[in-house]
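Only one protein chain is missing; all other protein chains are in place.
Coming up: chain A.
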Amino acid sequence: MFYIFCPYCKEHREEEEFHARGQAHLMRPSDPDNTSDEEWGDYLFFRNNPRGIHHEMWVHSVGCRKFFNITRNTVTYDILETYPMGEQPTITAATPDVRHEQGVQVADGGWQTVGARSENKALNEETSS
């Protein structure tokens, strides 16, 4: 079980008090009427599934019932930080230490390091370091 730090209750609580609610920092298209079906579909249905650092929205459902964000490593399950809604993470996949030590790959570009295609040199070289 994890002890998760709730940024509103300001203390660590048992994992069973929380629920994960998917990817954080999703931006609703500012002008829905003039948004293409593809963009709208991306916003509604498509989520990143990175290997490594991921920013997720969680809710302290038994407790203060507030939503907050977690930066989590999907490989090691480490919770690197939690921060309130409306704030930006201090640790991202681009943070130099994280990138170097854990060899993580951002999924923003599309596909991921696990099962990386052999022709993609850049990806595979980077993760082997």
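By our rule, a contact is a pair of C-beta atoms (placed from the backbone, for glycine too) under 8 Å apart; a residue touches a chain by one contact, two chains touch by 3 or more; residues count from 1.
Everything that follows uses one rule, which is that contacts and distances are computed from a predicted model.
This complex has a chain not shown, and the name its UniProt record holds, of "Sarcosine oxidase subunit gamma family protein", "Amino acid/amide ABC transporter ATP-binding protein 1, HAAT family", "Polysulfide reductase NrfD" or "Xylose transport system permease protein XylH", is "Sarcosine oxidase subunit gamma family protein". Checked against the hidden chain, the listed residues A:20, A:44, A:62 or A:94 yield one contact partner: A:62. When the missing chain is restored to the complex, the residue among A:11, A:39 or A:87 that touches it is A:11.
In the full complex, chain A touches the hidden chain at residues 8-11, 13-14, 16-17, 62-66.
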